[in-house]
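Sharing a structure, written as C-alpha cells. Questions coming.
Only one protein chain is missing from this complex, and each of the others stays in its spot.
Residue numbering begins at 1 within each chain, and the chains themselves are lettered A, B and C in the order written.
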Amino acid sequence: MANNVEVKEIKYTAKDFASDQEVRWCPGCGDYSILAQVQRTFPEIIDRPKEKIVWVSGIGCSSRFPYYMNTYGFHGIHGRAPAIATGVKLANPELSVWVASGDGDLLSIGGNHFIHACRKNIDLKILMFNNRIYGLTKGQYSPTSEKGKITKTTPYGSVDYPFNPPMLALGAEASFIARSIDRHPKHLQEMIRRAGLHKGTAFIEIFQNCNIFNDGAFALLTEKDTKDDHVLELVHGQPMIFGKNKDKGIKLDGLTPMVVDLTSGKYSKDDLWVHDEFDPNPARTAILAMFDETPGFPTPIGIFRQIIKETYDEGLFRQIEEVKKKKGEGDLEKILFSGNVWEVN
Amino acid sequence: MANNVEVKEIKYTAKDFASDQEVRWCPGCGDYSILAQVQRTFPEIIDRPKEKIVWVSGIGCSSRFPYYMNTYGFHGIHGRAPAIATGVKLANPELSVWVASGDGDLLSIGGNHFIHACRKNIDLKILMFNNRIYGLTKGQYSPTSEKGKITKTTPYGSVDYPFNPPMLALGAEASFIARSIDRHPKHLQEMIRRAGLHKGTAFIEIFQNCNIFNDGAFALLTEKDTKDDHVLELVHGQPMIFGKNKDKGIKLDGLTPMVVDLTSGKYSKDDLWVHDEFDPNPARTAILAMFDETPGFPTPIGIFRQIIKETYDEGLFRQIEEVKKKKGEGDLEKILFSGNVWEVN
Amino acid sequence: METEKEKELLQLKEVTIRFAGDSGDGMQLTGTQFSETTALVGNDLNTLPDYPAEIRAPAGTIYGVSGFQLHFSSEDIFTPGDQPDVLVAMNPAALKKNLPELKKGGMIIVNSDSFDIKNLNLAHYESNPLEDGSLDGYQVYQVPISSLTANALEGVKLSPKEVARAKNFFALGLMYWLFNRPIDKTVQWIHEKFAKNPEYIEGNEKALRAGYNFGEMTELFTARYTVEPAKLPKGTYRSISGNEATALGFLAASVKSGLPLFLGSYPITPASEIIQYLSTYKNFGVKTFQAEDEIAGITTAIGASFAGNLAITSTSGPGLALKTEAIGLAVMTELPLVIIDVQRGGPSTGLPTKTEQADLLQAVCGRNGEAPVPVLAAATPSDCFNMAIEASRIAIKYMTPVILLTDGYIANGSEPWKIPHVNELPEIPVKFRTEKEGFYPYLRDENLARPWAIPGTPELEHRIGGLEKSDIYGNVSYDPDNHHKMVTLRAKKIKNIENDIPLLEVEGESSGELLVLGWGGTYGAIKEAVNKARAQGYKVSQAHFRYINPFPKNTEQVLKSFKKILIPEINLGQLAKLIKSEFLVDVQQFNVVRGLPLRVADIVDQIIKTLGGNNGK
Partner (left out) sequence: METEKEKELLQLKEVTIRFAGDSGDGMQLTGTQFSETTALVGNDLNTLPDYPAEIRAPAGTIYGVSGFQLHFSSEDIFTPGDQPDVLVAMNPAALKKNLPELKKGGMIIVNSDSFDIKNLNLAHYESNPLEDGSLDGYQVYQVPISSLTANALEGVKLSPKEVARAKNFFALGLMYWLFNRPIDKTVQWIHEKFAKNPEYIEGNEKALRAGYNFGEMTELFTARYTVEPAKLPKGTYRSISGNEATALGFLAASVKSGLPLFLGSYPITPASEIIQYLSTYKNFGVKTFQAEDEIAGITTAIGASFAGNLAITSTSGPGLALKTEAIGLAVMTELPLVIIDVQRGGPSTGLPTKTEQADLLQAVCGRNGEAPVPVLAAATPSDCFNMAIEASRIAIKYMTPVILLTDGYIANGSEPWKIPHVNELPEIPVKFRTEKEGFYPYLRDENLARPWAIPGTPELEHRIGGLEKSDIYGNVSYDPDNHHKMVTLRAKKIKNIENDIPLLEVEGESSGELLVLGWGGTYGAIKEAVNKARAQGYKVSQAHFRYINPFPKNTEQVLKSFKKILIPEINLGQLAKLIKSEFLVDVQQFNVVRGLPLRVADIVDQIIKTLGGNNGK
C-alpha cells in the first residue's frame, strides 16, 4: 500500500511512474517487461512520495532505464552507477535509491563498485539486466557470457569462464540476493517488491533476452515446453520441487545436492531440501548458485538469501548523531579559533 | 627440485633470489618474513631459469616486494598489478608470474582486476599481504579492517563491514584459495610452494603484521599462548582439529559447523569434518571462510580449495593453434589483398 | 551533380547519394554494397555512415533513422559530400530528417507504401509531403517499394516480415540501374552471406533484380546516369574503412617488426571494430584481450610490452580519460605502447556515434606530472593504415607510449585504397637487449631510448616501475637533481622525434596570403575546400598535420610563410591553442562542433571571408 506517513496518503498507479520520454529499446527487447514490472510494482511498495525515488544507472541499453521512470533519475557513466547511487543515498538517506545496470556495466567495468556496495551494505536496490552480452555496443561478449561463446570479439569462441552473479554477490556478502526472469512477470514483480522492502544492498539478477544480439539465451527457462524442467522456483519454507509435473526435487546429501525423482517412490517431499531464505549460512547460497553450472540441475530463481544487518547509511548517520551528542553541534567559530592561538595587538 | 628441462639443471639458493636493493620496510614489519619465505621456497619450486620469473605489484609497502627479488620485476600503479601481470603472462606464457599486493591495493582500488583474474583463471600466483590497514599512506582503514576500527580516516570507528578475502575469491570462483601468516614461516613456505605448483589463479591471503599502524592485529593467531586455540590448520584428508592440546574439533551438522570438545567423550576424531582441498563444492570454502566471522570458531589457515580447469592462457594459445591449423599461418600479403579488390591500370 | 551531356545515359562527374530508413531497414548494408560495387567500377569514393545511438529504435521514428551517404566521382574526391544529390527515403521519418540537407532541386526516391497515417504521425508530419506540395522544386520519384518487393517475392518461402526486410535490396537494385552499375557483386555477396539459407538467397536476389528491372521497364525514370571510372594511380585497390585500416596497420606492424601483437581493449563506440577485426587474425598469433575495463585494457598492454610484445590499446574519448594514469606509467617505465583513440562527440558520454576532434589536448597534455607522449593523427580512412605503422615504429624505436588519434568519421567512413605490397612496407627493426656487459635499464642510445630487455633474457633481471628512476641505473631515486634531469630527458627524447618524421607539406604555393591548417580527419574537407577556392581564383594553400607532438621541424617556417592562417577544427580550437603557444603566431579559427564532418562549402566561405573577399591579392 502506498502509504506515506510524512505527508499524506498518496496513491500511485503504474502510469504515474511512466515518464514522458519515448522508450527506445529494440522492439521485442526484454527490457520492456522489466520496466513494466517495476512500474506495476511501485505503487504497492513505495512508502514515500515519488519525488523521493531516484533511479541511477551506468551505460548500456539497460542503463537507459531511468529516462523512462517518472522519478528523479541519473544516467551515469559506464560502470559507476553503484558509486553514484551511494553518493545520492548518503547525501539524503530519506531517498529510495534504485540502480538499473547491465551485466557489462555492473560486472565488467563496474565490478569493483558493485562488490564494495555489497560489502558496505549500502541501502540500494540493484537490478542487473543480464542478457549475457553487450547490447548497446552491438554484441561483444560479457563477463556472464558462456565459455566458448561466439560474439563479435570472440569469433572463435571465448576462452574465459563467466561470473556466477549470485556467487559473486555472496562473495561480497550482499545482504539480499535474488534472481528472476523478464518473461516471468509475476515472479519478477515479487522480487522487485521484496527488494524494495529490504534494508541494505539488494541485488536482483534478471535474465533478460536481447533479441538482437543474443536471442534465446534463456529460451530453456522461458519457453513453455522447457521452462518447468529447467527452472526451480525457490519459496521460503517450501521443499525444492520442480518439473512439469512437479515430479522432481532437490535433496541435500551432506554438502552435495542431488536431483531426485519423486515418482519413483524412493523419495518423497519430506526428503527434500527446504528453502530458508533467511539462513545466514553462505553455504546455502553457494550450493544454489552452482546449480546453473551443474548439468542436470535446474536454474534457481527467487530469493537466495536475505539477512538483516546495519546498513552503511544507518551507521553513518548513527555515528553523526553520537558525535553530536558527545561533542555538541559543530560550532565553526570555535573550531577556527581552536588549537594554539595567539593574539597580536 | 629446481629442474629445468629446456636448458640444463639449475640449482638456486635463497640468496640467488635476493636483489642488490636495500630492503626498506620498517624494522619489525611482517613483510620481511614473507620475503624470506619466498626466497627460501623458490629454489625448490621454480622449475625454470630464474630469468623466467616475473614479480608484479601495485603500490603500497607490500608492493615494494619486486625490488627485493632478483628476478624481473614490475612495480606498477595502485591496484593494477593483476592486470599488468595478466599482460605479462599472455605475452609470454613461459614466464612464471607472481603478484605481490596489499589489502588496499588488491581489494580496494584493485578489486575488479582481482575478481576478473580469478574468473578468467589466468595463471598467476597472487600473494596478498593483509595487514588490515593502509601502510604506505600511514594508517587509513582498509577494506579488510574490522567494523568499528579507529584509524586516521575513521576517528570515531569505521561503519562498514570488511571483505572476507577467501569468500570474495570464492565468489569469483578462484581455482586456488589459501591463507597463511607471516609469523608461521613453515606454513607460509608450504602455501607458497603449493601455489607455485598450481596452474591457474592462485590466491594466498597472508596475515601480516604492520607494527607501525596496526600492531598486533593478528596477535591472537601468532602469540604462543593463544595461537593454538585460535588457528585451525587445514590439512587435506585430515579431520579438523585444533587447540593447545589438540582437544577441539570441527563437526558438520548439515550445513552448520560446530566446535566440539574432544575430551568430553561425546565426540571423537571420527565425528569430525575431514578436509578435502580438492572438493569442488563451493559450500566447503564458504563455511570455512565464515569461521573468522563466527565467535568461538578458529581461523582456518591452509588451502581452502584447489580445482583444476583450463587457464585463460592455455585457452588462448590453444585457440591460436587451432585457428592456425584451420586457416594456416597468417599471410599478410593475402590478407591485405583480400576482400573486394580491383585493378586500376 | 554536374551534368556533362544531355542524353538518355547522362554522364556525371560526381554524385552524392544518401540512403535513409529505419535502423532495421538495412541502410548500412545497402550503402556498403553500393560502395563496394562503385569501388569496383573504378570510381573514387568516400562514405559517411550515420546511425542512431539506439540499437533498433522503434520503426518509423525520426530518432531511429539510420543513414548512409556516399560520394563517388570520376575524379579524386576527399569527402562524403556536403549535401546529397539523391535521397533514398524508405519512410516519412527518413524524408523528414534528411530533406533539409538535400541539395536544392535534388532527386528524392521514396518508398511510397510507407507514407501511411501511422508513419506520417511518427514522423510528426501534419500532412502528407508527397501530396501537400512541400516537395515542389525537387525531383520526386514515388516508388511503392514495399508492395513491389512483396509482389516480386511471391512464392518464396519467407515470412511476411522477412519479405518486408528484403525491400532494401529492391532499392539497391533500382539505384544500380539508375547509376548504371552491375549487380553481380551484390548477387555474389548474397550467395556467400546466406549460404546456409537458400530462401534468403532467393528472396534477396529476387528483390535486387526486381528493383533493377523496375528501373529498366517502367517509364518512371526518363534518364539513367553514369559516372566514369576515376583516373587513380595504377595498382590493386580495395575500399577500406578507417577502423579496418587501423587494424590492418597494426597487423602489418606486427609482421614487419616480428613481434606478436597484443591488444588489450574494452569495447566502446566507435572503436570497437578495431578489436573485432583484430580478433579474427588469431592465425597471425594476434592476441586480443577483451579486458574488464579500459584501465585493464592499457595495463595488460603495458605488461605485454614489458614482456616483449607489440602492445596496443584501443578506445574512444571516455576510455582515453580512464587510461591517463596508466599512460603516465608507460612514460615513466619507457615502454613501447600505442594508444588508439577514435574520437567521438564529447564531453562525457556526449554523442557516442558521432565524430569530433576534441580529444587533442587530452592526448597532448592530459596527464599528471610532466608526461610527454608523441601524438599522431590519421588524415583519411586509408591513412589509418600508415599511421598505425608509424605509431608502432616510433613507440619501439623511442621506447615510448604513442597516442594515435583517429575519429568516428574516418573510422566508419571508407575510401578506395591502393593496397601496398608487404615488401613495400617499412621495416620496423627491433633490438631486444641481450648482452649483459654494460647493461643498465636506463642507459640511453642515440635516440635517448633505453634498452628493451625482456623477461626471459638471462642475466638481465631488473625492476622497473612508476617511481622516479635514477639516470642510467633505473633504481628508485628521490634525488632532486636527478628528478630534474629525468624530467628534462624524457621531454627531450620526445622532442627529438621531430628529426625522424616527415616535414609538414604545403599543398599549393609554399608561401603567400593564406594557409589553411588542419589535422586528422578533416583533411578531405579542407582539401576539397581549398581546391574549390583555388579554382575560384583565391590564393590559398593547405598544410595538414599527421604528427602533432612533436610538430614537424619545419612547422614554424611554414607558418611564417603565410600572412594569415586559418585553422578549421571540429572542436573549439585545440590545435589553434597548441600552435599559438608553440609558435606565438596569430591564427583564425573556424570551429563547428556538430558531431559531423566539416562541410566543404562552409570552409570555402571561411576562406573567402578570411581573405576579406578579394582573392588573396
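Operating definition for what follows: a contact is a pair of C-beta atoms (placed from the backbone, for glycine too) under 8 Å apart; a residue touches a chain by one contact, two chains touch by 3 or more.
This is a predicted model, so every value here is computed, not measured.
J.: Going by the touch rule at the top, give the shown chains the omitted chain contacts.
T.: Within the full complex, the chain not displayed touches A, B, C.
J.: Out of A:Cys29, A:Ile77 or A:Ala217, which residue would touch the omitted chain in the full complex?
T.: A:Ile77
J.: Touching the absent chain in the whole complex: find that residue among C:Leu29, C:Cys365, C:Val430 or C:Leu443.
T.: Of the candidates C:Leu29, C:Cys365, C:Val430 or C:Leu443, C:Cys365 is in touch with the missing chain.
J.: Sort through C:Asp132, C:Asp184, C:Glu435 or C:Asp586 and give me the one touching the missing partner chain.
T.: C:Asp586
J.: Which one, C:Pro92, C:Gly106, C:Pro318 or C:Gly456, makes contact with the chain that was left out?
T.: Checking each option in C:Pro92, C:Gly106, C:Pro318 or C:Gly456, the one touching the absent chain turns out to be C:Pro318.
J.: Could you tell which one of C:Asn180, C:Asn213, C:Thr349 or C:Asn447 touches the chain left off the display?
T.: Spelled out, the listed residue whose C-beta touches the missing chain is C:Thr349.
J.: Tell me which of B:Tyr134, B:Phe218, B:Trp273 or B:Phe304 is the one touching the absent chain.
T.: B:Tyr134
J.: What is the set of chain B residues that contact the non-displayed chain in the whole complex?
T.: Residues in contact with the chain left out: 22-27, 59, 61, 77-79, 108-109, 111, 134-138, 140-141, 143, 152-156, 212.
J.: Given the full complex, what residues of chain A touch the hidden partner chain?
T.: Touching the chain left out of view, chain A contributes residues 19, 21, 49-54, 56, 59, 66-67, 70-77, 80, 83-92, 94-95, 112-113, 116, 316, 319-320, 323-324, 326-330, 332-333, 335-337, 339-345.
J.: Give me the chain C residues in contact with the hidden chain, please.
T.: Residues in contact with the chain left out: 52-53, 63, 316-318, 320-322, 324-325, 328-329, 331-333, 345-354, 356, 358-359, 361-362, 365-371, 465-468, 478, 480-481, 483-484, 487-488, 490-491, 571-572, 574, 576-578, 580-582, 584-586, 592-596.
Just so we're on the same page, only the chains that are shown with their structure count from here on.
J.: What whole-Å value do you get for the distance between chain B and chain C if each is reduced to the mean of its CA atoms?
T.: Chain centres of chain B and chain C, defined by C-alpha means, are spaced 45 Å apart.
J.: What is the distance in Å between the mean C-alpha positions of chain A and chain B?
T.: Taking the average C-alpha coordinate of chain A and of chain B, the gap between them is 29 Å.
J.: Can you check how far apart chain A and chain C are, centre to centre, with Cα atoms defining each centre and the answer in Å?
T.: The mean C-alpha positions of chain A and chain C differ by 40 Å.
J.: Give me the residues of chain C that touch two or more other chains.
T.: Chain C, residues with two or more chain partners: 282, 292-293.
J.: Quick check: what residues of chain B touch more than one other chain, meaning two or more?
T.: If we look for residues of chain B contacting two or more partner chains, we find 112, 116, 316, 319, 323.
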